[in-house]
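Only one protein chain is missing; all other protein chains are in place.
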Amino acid sequence: MSAQMDKRRPYVRSMNSWWKRDPFFVRYMVMEATSVLVALYAVILLVGLLRLSQGEAAFNGWLGALESGPSILLHVLILVVFLYHLWSWFKVMPKTLPMIFVNGKKLPADTITYTGVLLAVVVNLIVLIILV
Amino acid sequence: MADTTKTIEIEVLRYRPEQDKEPFFQTYTVPFEDDWSVLQGLQYIKDDLDGTLSFRWSCRMAICGSCGMMIDGKPRLACRTFLRHYHPNKLRVGPLEHFPIERDLVVVVEDFIRKLESIKPYIIPKEPRKLEQGEYLQTPAQLEQFRQFSGCINCMLCYAACPQYGLDSKFTGPGVLALMHRYNADSRDGGRGERMALGHSEEGFWGCTAVTYCSEVCPKDVDPANAINQNKMGSAIDYFLRFVAPRGAGK
Amino acid sequence: MTRSNAPLVWSLFGAGGVLAALVGPALVFVTGIAVPAGILMSHDLMSYQRMFGFAQSWAGKIIILAVIVLFLWHAALRIFHMLHDFGIHPGVASKLICFGLPFLCTVAAFYWVLPI
Partner (left out) sequence: MEVFKADVAIVGAGGTGLRAAIAVAEADPSLKVALVSKVYPMRSHTVAAEGGAAGVVQDHDSLEYHFNDTVGGGDWLCDQDVVEYFVAHCTEELTQLEHWGCPWSRKPDGHINVRAFGGMKIERTWFAADTSGFHMLHTLFQTSIKYPSIKRFDEYFCVDLVVEDGRCQGVVVIEVATGRLTFIQAKAVIMATGGAGRVFRENTNGGIVTGDGMALAYRHGVPLRDLEFMQYHPTCMPGTGLLFTEACRGEGGFLLNKDGYRFLQDYGLGPAEDKPRNKYMELGPRDRISQAIWHEEKKGRTISTPYGEVVHLDLRHLGERKLRERLPLIYELAEEYMDIDPAHSPIPVRPGIHYTMGGIYAKLNTETPLPGLYAAGECAGNGVHGANRLGSNSLVDIIVFGKLAGVEAAKFSKSTQFSNPAALETQAKAVQERAIGLVTKTGGKEKHSVLRREMGKSMENGCGIYRTAAEMQATCDKLGELRERYKNLDVEDKSNVWNNDWLGALEVGYLLQVAEVVAHSALNRKESRGAHQRLDGYEQRDDANYLKHTLAYCTGDGPPRIEYQDVVITKSKPGTRAYGAAGDKAEQERKKEAGHG
């Protein structure tokens, strides 16, 4: 009977470009991809730090580079990415917190997301105000 | 029965291991009523057009978990998805993603079952209790801590949704990890320590990258993404606490 | 089951993610757009003197390190996952790139900021 066993021939599908299959995955990948610009921004700051430690001339060179058109454009892009990060971070937040019960009812995911977003907006504004 | 005037084209992924080298789409034209589910469409095909089409089903009411399949690319229960939502377009039906295809719309689920068995999905009593002592007391609030996670019908839609499972099937996956959390979170249970070795591993919570599509497709609002990700913080704390207090919490 | 070491990077990832959401947009706006372009804010805000003074204080050092290091590690884990998602499975090479580089940058950041 083992001959019959061989008739079972499970077919395994490929995972190639799986992330194109569903808009949900595309959104997920975009969220993951924000990291590239986050990393870039961190590196820009790191270079700034290096320049700072090397003295005024070096630092001013770095500042100068920041003032260039392409740099400003790049930072606009980075800003957009950070804003998307902000949104997507709190969108996922309800999944990462233990369930919260208020008066015996589970706190809805949206409430958590919007509270988070609101908090982030406020903190960002405070940072801005302090800096100005 | 009402007059049947509408028809819809259903493209079904066929694969018969004894004769087909690889899967292909076959199109059937199905007359339908407005309240027909995709499952009813498939049953029509099986009964009236092509008896060789294989798929799993039983309850027809979204509770037995048999009829999960990809419907226009989304993991769904065929018995709870309605043809009218696709008409007048055609509709594509395929077996659940990320599982090997056994035949037609039937996938091999042994891996899922093995995983389910591996997490000790039963009460390991905190305090043993005799039947004569009656039930354990459990307040509605304590019940709420795990009730949602106990609603899993093992339909595996979340597995078809989770790319991490698709990329590496060693990952225990959303549904089963939610079940693990269900027992850990039950006030009657004291078995968390025994289950967490898996939880702390790469095959456990850490195999998840928080894609969260699993929760999106779950037909029973189990929210497996939450069951997994709310455990990451605890698992991380435990990771570091180990060094401070080697016989620390939860093992 | 072997215990995953993921919590090491994951903790930094999480902290970085929170920080990036809470202060990231404001920082990017100030350091990359407003100050350089002179919109709403003056160039002075990021003058060498101010920045140097800032980096001299302990609070300043901590803030600088937190932002750079945590942002980096936040990104590192995601990039690591992305490689995996594109079918490059976690191996020595991808770990070296994803975690080795941020580690070097972290060391460098400390090395540069502490003497200031």
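Per-chain residue numbering starts at 1, and chain names A, B and C are given in the order in which the chains are listed.
The definition used in the following text is that contacts are C-beta pairs under 8 Å (C-beta built on N, C-alpha and C of every residue); 3 or more make two chains touch, one makes a residue touch a chain.
Quantities reported herein were computed from a predicted structural model and do not represent experimental measurements.
Student: For the full complex, can you list every visible chain touched by the one that's not shown?
Tutor: A, B
Student: Given that one chain is not shown, which residue among B:V106, B:A210 or B:M233 touches it?
Tutor: Only one of B:V106, B:A210 or B:M233 touches the chain omitted from view, namely B:V106.
Student: Among B:K6, B:K46 or B:R242, which one is in touch with the chain left out?
Tutor: Of the listed residues, the one touching the omitted chain is B:K46.
Student: Which residue among B:Y28, B:W57, B:F99 or B:W206 touches the omitted chain?
Tutor: Checking the options B:Y28, B:W57, B:F99 or B:W206, the one contacting the hidden chain is B:W57.
Student: Across the whole complex, list the residues on chain B that are touched by the chain not included here.
Tutor: Considering the whole complex, chain B reaches the absent chain at 1-2, 16-19, 33, 35, 37, 46-48, 50-52, 54, 56-66, 80, 82, 102-104, 106, 108-109, 113, 116-117, 120-123, 125, 129, 131, 134-140, 142-143, 146-147, 150-154, 179, 183, 186, 188-189.
Student: Go through chain A and note every residue touching the omitted chain.
Tutor: 1, 4-5, 7-9
Everything below uses one rule, namely that only the chains that are shown with their structure count from here on.
Student: How many angstrom lie between the CA centroids of chain B and chain C, rounded to a whole number?
Tutor: Comparing mean C-alpha positions, chain C is 38 Å from chain B.
Student: What positions in chain A touch 2 or more of the other chains?
Tutor: Correct list: 15, 19.
Student: Which parts of chain B, given as residue numbers and ranges, touch two or more other chains?
Tutor: 163, 167, 232-233
Student: Considering the complex alone, what residue numbers of chain B touch chain A?
Tutor: By the definition above, chain B touches chain A via 15, 17-18, 22-23, 73-74, 97-98, 100-102, 108, 140-141, 144-145, 148, 163, 166-167, 210-213, 215-216, 223, 225-226, 229-230, 232-233.
Student: Using the touch rule from the top, collect the residues of chain C that touch chain A in their complex.
Tutor: For this pair, the touching residues of chain C are 16-18, 20-33, 35-37, 40-41, 43, 45-46, 48, 51-52, 55, 64, 67-69, 71-72, 74-79, 81-82, 85, 87, 105, 108-109, 112-113, 115-116.
Student: Which part of chain A faces chain C closely enough to touch in the complex?
Tutor: 15-16, 19, 29, 32-36, 38-39, 41-46, 48-50, 52-53, 56, 59-60, 63, 66-67, 71-72, 74-76, 78-79, 82-83, 85-86, 89-90, 116, 119-120, 123-125, 127-128, 131-132
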